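One structure below.
One protein chain omitted, others in place.
The block that comes next holds chain A.
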Amino acid sequence: MSMRALTGLKPIPPSEITPREVFLDRRRFLAGATAAAAGLGTAAPALAEEMAMKLPAARNAAFSTTDAPTAKKIITGYNNFYEFGMGKSDPAASASKMSVRPWTIEIGGAVEKPRTIGIEEVMRLPLEERVYRFRCVEAWSMVAPWIGVEFNKLAALVGPTSKAKYVRFTSVVQPSVMSGVRAEVIDFPYVEGLRIDEAMHPLTILAVGLYGETLPNQNGAPVRVIVPWKYGFKSAKSIVRIDFVEDQPRSTWMKLQPSEYGFYSNVNPAVDHPRWSQARERRLPDFFASTPTLPFNGYADQVASLYAGMDLKKFF
């Protein structure tokens, strides 16, 4: 239950969320409009850094939750993106300095056609809107209307071989604009990984947008992975490199605290983290952590079979 309910204030329905014009100042708004008129991908790099562009995509209802999306202000104002510092509002305050054009992803490893793919090409893949629950290991959750493409569509472009047992994602490092990188708060670049069947699952997407626009920098622009049945840290941001590999990748958090962060990190109310009970979650901006956490974050019907026969307490 939210304190709003207690105090008689109504939660903000998604339709009333401030339109983007209010979020952008006039100069940036005009620059965005000009660039949008010029077409995706041809925007001047200096302008592209700062602006959100419209990114129309039809909602895939079959893969979307009917839960009300969390207000944009919260999704874009409360982030863990340690490259920009460890405070939840640090990314929103400083990620705008990150350069997101030009942007390429190097795809290599156990694939038939290793290649470098530009962000423009990724954005020409069949994009759709997916409204997913997003559950952080810190026991808070949101509902986010991502825009993206199934990861398996990208994989098809490079043709993973039989040796591709896992996928490793590497995030960008731009020390001059990333205070957390300069302070070496953890080892960078940030690395995450999935088993190949997890990566190829239709729920796993590469997100390039949020709320009908290109992804804000603090949410991992210009392209990030979203794996909705795992804790948020598995969904690496601002990806510059994707490797198909034979051995299980060692992710950043596994290296930092192997006893606390496992490779799988599936949302699981029955397996507690040493710091946080995972039985309930706080659906932001609720006061009370009154929402029961569901196995696989509510996606058990789609993904539980991937783990048939596995002891999920052992493979946490």
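Heads up, the rule we're going with is that a residue touches a chain if its C-beta (ideal position, glycine included) is under 8 Å from a C-beta of that chain, and two chains touch if they have at least 3 such contacts; residues count from 1.
The criterion applied here is as follows: contacts and distances are computed from a predicted model.
When the listed names "Acyl-CoA dehydrogenase", "Cystine transport system permease protein", "Polar amino acid ABC transporter, inner membrane subunit" or "Protein-methionine-sulfoxide reductase heme-binding subunit MsrQ" are checked against UniProt, the chain not shown comes out as "Protein-methionine-sulfoxide reductase heme-binding subunit MsrQ". Note on the undisplayed chain: of the listed residues A:F63, A:F81, A:W140 or A:F169, the one touching it is A:W140.
Residues of chain A that touch the chain left out of the display are 3-4, 7, 9, 73-74, 77-78, 82, 86, 88-89, 138-140, 185-186, 272, 274-275, 277, 279-280, 282, 284-290.
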